[in-house]
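Before I ask anything, here is the structure I am working with.
The complex appears here minus one protein chain, its other protein chains still in place.
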Amino acid sequence: MSALLLLQVEAASPDGVVQGGWDYVVAAYAISAAVFFFYAVTVVVRLRRAKDVQ
Amino acid sequence: MGFLLVAVGVVLLLSGSWYGLFVSPQERYMGDVQRIMYVHVPTAWNALLLFTFAMGCALMSLWRGGWGWDAHHEALLEGAAVLSALLCVQGAIWARPTWGVWWDWDPRLTTTAVMFLALLGILALRSAVDDPEKRATWSAVATIIAFVDVPIVYFSVRWWNSLHQMQSSPETVSAPFIVPLRLNAFGVLALMGGLALLRARVAARRTARELGPALEPLPAGALVEAR
Partner (left out) sequence: MTDTVRLPAPPVRRNNNKRWLAVLALVVAVAGFGLLTAGGIGENLVYYWGPSDVRNAGDQAVGATIRLGGQVAKGSIRQSAEGSLLEFSVTDGKAVVPVRSTGVPPQMFREDIGVVVEGTMTKDGVFECKRLMVSHGNEYRAPVDSETPDMEKLIKSTEGLKSSGD
């Protein structure tokens, strides 16, 4: 039954190429940059504080 | 030294990311989405590498007993934890447009999540123990045992069938993709390595304070350069 609803289309079989997707790329790079930046800030802040205490 | 390495890391990461985003060609099937590789793979390498360094410091901390090893142990654990958390997020963002899902309980993904949780656990253990001596000893033992997960993460894609692909090698990656990969790999290493050196200073100062005022008036020869 379902085979009747389906239509065999050799030419239109998916080519498997991802179109677009820049939003994912931007998200990945932005999150990475943010994590590195904020981690660096916390390290430097803690280093400053540790110096003040001494 | 720490700040210098951080600066080198930032320069490498900026140039590598620029190359990866704007110079490298699209991948044949993944198109632009493949550019996530240039941050994801360096993050993965360095997460495993920092855990390995932490394990080396843990061993030396038990073997030699120097406080410097303990301070670097703590710093590297934290760096590895940050990288593994980031690794899982980047992986999910890359998986959605390619695999079609954000996450699945594939061996590679599961063992990586275990690595992150183990690192969190050891850091929690460290912050829960007040006695520096006990903290150093117990956390070093925990790190050495938890390190077992690192080779399992690495070999998971070979030992078991998985959704995650096997490690790439220069033979399986076209030349223009390798440049940004290497730049960012050394970039993350320099950045996180530099931050670990700075973070170790924080740990060393805290330990010195905890060990008490008896150590306060130090002779000039006892000043140790924190590296």
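Letters A and B name the chains as they come in the text, with residue numbers starting at 1 for each one.
Throughout what follows, a contact is a pair of C-beta atoms (placed from the backbone, for glycine too) under 8 Å apart; a residue touches a chain by one contact, two chains touch by 3 or more.
Here the structure is a predicted model, which is why all the values come from computation and not from measurement.
Hidden chain, full complex: it touches shown chains A, B. Listed here are the subunit B residues that touch the chain not shown: 1-4, 24-30, 34, 37, 59, 62-68, 97-101, 104-107, 133, 136-137, 140-141, 144-145, 147-148, 151-152, 159-169, 172-174, 176-177, 201, 204-205, 207-208, 211, 215-216, 218-219, 221-226. Annotation for subunit A: contacts to the undisplayed chain at residues 2-3, 5-19, 51, 54.
Assume only the chains that are shown with their structure count from here on.
Centroids built from CA atoms put subunit B at 18 Å from subunit A. Only residues 16-22, 24-25, 27-29, 31-32, 35-36, 39-40, 43-44, 46-47, 50-51, 53-54 of subunit A touch subunit B when the two sit together in their complex.
Taken in their complex, subunit B has these residues touching subunit A: 6, 13, 17, 21, 28-33, 35-36, 39-40, 43, 82, 85-86, 89-90, 93-94, 96-98, 191, 195, 198-199, 201-202, 205-206, 209.
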